[in-house]
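Just one protein chain is left out here, and the rest sit where they should.
And now, chain A:
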Amino acid sequence: MLQHFDPNKDYGTPARLSETLVSLEIDGTTITVPEGTSVLRAAALADINIPKLCTSDNLEAFGSCRLCAVQIAGKRGYPASCTTPVEAGMKVTTQNASLAKLRRNIMELYISDHPLDCLTCPANGDCELQDMAGAVGLREVRYGFEGENHLVAEKDLSNPYFAFDPSKCIVCSRCVRACEEVQGTFALTIDGRGFDSKVSPGQDEAFMDSECVSCGACVQACPTATLMEKSVVEMGQPEHSVITTCAYCGVGCSFKAEMKGDQVIRMVPYKGGDANHGHSCVKGRFAFGYATHQDRLKSPMIRDAIDQPWREVSWEEAIAFAAKRLKDVQAKHGRDSIGGITSSRCTNEETYLVQKLVRAAFGNNNTDTCARVCHSPTGFGLKTTLGESAGTQTFDSVMKADVIIVIGANPTDAHPVFGSLMRRRLREGAQLIVADPRRIDLLATPHLKEAQHLALRPGTNVALINALAHVVIAEGLEDEEFIASRCDDDAYRAWRNFILEERHAPERVEEITGVPAAAVRRAARTYAAAPNGAIYYGLGVTEHSQGSTMVMGIANLALATGNIGREGVGVNPLRGQNNVQGSCDMGSFPHELPGYQHVSDALSRRRFEQAWGVPLDDEPGLRIPNMFDAAIAGTFKALYVQGEDIAQSDPNTQHVETALKSLDCLIVQDIFLNETAKFAHVLLPGSSFLEKNGTFTNAERRINRVRKVMPPVAGKEDWEVTVDLANALGYPMDYRHPSEIMDEIASLTPTFTGVSYDRLDELGSIQWPCNGDHPIGTPTMHVDDFPIGRGQFAITEYVATQERTTSRFPLLLTTGRILSQYNVGAQTRRTDNQAWHAEDVLEVHPHDAEVRGIRDGDWLGISSRAGQTVLRARISERMLPGVVYTTFHHPGSGANVITTDSSDWATNCPEYKVTAVQVEKVSQPSIWQRQFHTFDKLQHRLLNGHNDQAVVTSGVNR
């Protein structure tokens, strides 16, 4: 890997980026480093390792342990090298008799209040205190252990993942500073003074009762066994590690999977990871236990109908069964009667193969991906305006932003590691504007200066973005030079005339959005005046009937203010799942071949036809909701779903269930019996990210390697299963390793021509485009021009959603995610993350609760025109009155029983964020929930081979 530093070494203090270089002499060696570098770091860069305890190169120097004391010619005493910046001509001595004595004395004091149980300590072999005792040559402790000490301090085992043993604490405060500087939560503090000083979560609370978010930064920072992973306590120190990529959100953190044999002991965020720089969240850091959960599917299974027991079969029999069913369906109902769904949780290589299977072996373009229900509007909107279906920046770019606009996203919950980086920038003084119906945690960032919250009504995004743009243009705040030099003139003039219409003025729009005009004007001025203004957005933008329009509106605003094409600016979609970007890049959408090449483009199609050896359909195929409609209509009869749970994640659950029951053949490939699999005829066990090789592409277009650390539970990596299915269908696929699949992708995708596994190993990661023009990738997009030449302003007419409140459904439901659970919860529900969110609840504003006599904890029936479900109430002021909120992490909650078929006009991305509902107190689960539990029970019995007709419900008709 090409690294400008050794990511496995701790250089003591953070790097400084000054272009001014300073030369000094350390132990007779001349060293040149950037101005502002500490003496400690300068020495470490020259491989002169000064003992240290309270420092770490991800934290600002603190100077409390004094172990890194040095002598500097011309200076008195023993300055701490961590807090002493280099000076030109400085002569530093790091080792001599007096320094040795000083360090031994310091260590002696530390050890005098530390249990000497090294041999039975879980940190044995991985303890900086132990290392430093050795480094300074400590041989005795003269003070004895009879005096006052902390050796009997009580352990806090409340957190499911790590233990806190204060008897081993040296109060270096690295954990406290990691919580502040790295994570930005400020959950920890040093309580008391002097001898009584101790690390305390909150006001002397247990970790689980405090504001701790279990990111693990404190555990990683701890130099002793005070904060230690319980897995290490139980299983001992790992013996080897493999660098891989997290399979949770779109941040795509790099981790060292630390192993004993093929058992993961712990996941440690990798400092060399360019997306996360050594930070993590509770999911990636700790919630990996699902990979070895007892619920994992271990054998292929087949059945003729969904009320029959599953029959365990060999891979060969399952694949042959699936292939025959697919062929039979096509023979009876035509070539277009089958399709496939790729997964944003699987690798690039796997999604590429599934869409290739559909296009080349099925012979149609009925391929889609779960991005349909999250970021398909991003693809449409950014391709239309900027020419590429991807975000424009690196995550690190936020550190150069002066104004940050966050629209419809909740980074501290859904993209926590990036949320922490954003918080760091906000603490440095960047201004924050949040456009969201809900008061997100980012607005509660400690040390945040005054933030602007535009609490708009759900469904009115486009009206708001138009009002912001109106202010920019009407007040002459646009970047005329950028517009003239980079944007299409005709499109700009048309848009300018449109946006200047008085109906877009904040004062006129206020009635629609509910946001005071003055607040809109202020926000627009703040963004337009910023040297660097950056926009980040999430599913609160895309999952609307005008999701695509809103994405274009965001791009319009960035173009108008010249906030494109350099660090600190840009349009940044925060992708939900780990490989949403990649699954889109890989041609999962029915209208686009890999690299966003439209199927109707004869030149592109011909290259694929030549490579794949078959003619390809030149018309788009069915999208997921179209597949459901066609299934119910009887024209779509078979579906291959890899790694997605459409029965839980897609809207209008009852409609989806009806569609799935209408299929003659449903093939589900997954690691668990998910909700979709309960309607399946073929069950193909999937492999977790720990069990396969491949790549994921994160929200900043960064392609990262996924490396196999353990064998697949059921014997095959997911890509191998698709290969087998293709071959069984008579379409030959012959790959021996995913690297060969990537080579094929690179040969057919202009933005990937420079990507290979060798190159990834060399560079660590690559941000596409990576080709002849960009041999090491492209951190910042659109620097000189756009893929479409000039930026295209798009007309963004506001069209109110049809999903609006009525006297029958007077409230608006909006849905979202929380930190500890991930998407449909299939993974996180099978970990101790359940401790934080064991059920989905409905957040209700106190005003709406009072009107309905609702108290916290009451059971609430939530009804929409699509269906009804029942959730427990949580009274919350995070939303405006009239808006209720829930998550969809638990299948039995039925959040998507309520969401409707309303969708984005351009992409059919469901309008999860706006559903008109009524809420009332109830005393029992909904009818759907009762049916769900019966069906769930039945399917688990059938999974175990039982044929119990007594529990077969009338709802099971095939």
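The rule we apply is simple: a contact is a pair of C-beta atoms (placed from the backbone, for glycine too) under 8 Å apart; a residue touches a chain by one contact, two chains touch by 3 or more; residues count from 1.
Heads up, the rule we're going with is that contacts and distances are computed from a predicted model.
Name of the non-displayed chain as stated in its UniProt record, restricted to "ABC transporter ATP-binding protein", "Molybdopterin oxidoreductase", "CbtA family protein" or "Formate dehydrogenase": "Formate dehydrogenase". Considering A:D336, A:E543, A:D645 or A:D664, the position touching the chain not shown turns out to be A:D336 (whole complex). Remark: the omitted chain is touched by one listed residue; of A:N124, A:Q237, A:T526 or A:T635 this is A:T635.
Residue A:N626 is the one among A:S81, A:Q330 or A:N626 that touches the chain not shown. Across A:H598, A:R707 or A:H774, the residue that sits in touch with the chain not pictured is A:H598. Within chain A, the residues in touch with the undisplayed chain are 336, 365-366, 498, 545-546, 549, 590-591, 598, 600, 619-623, 626, 629-630, 632-635, 795, 797, 799, 802, 901, 905-908.
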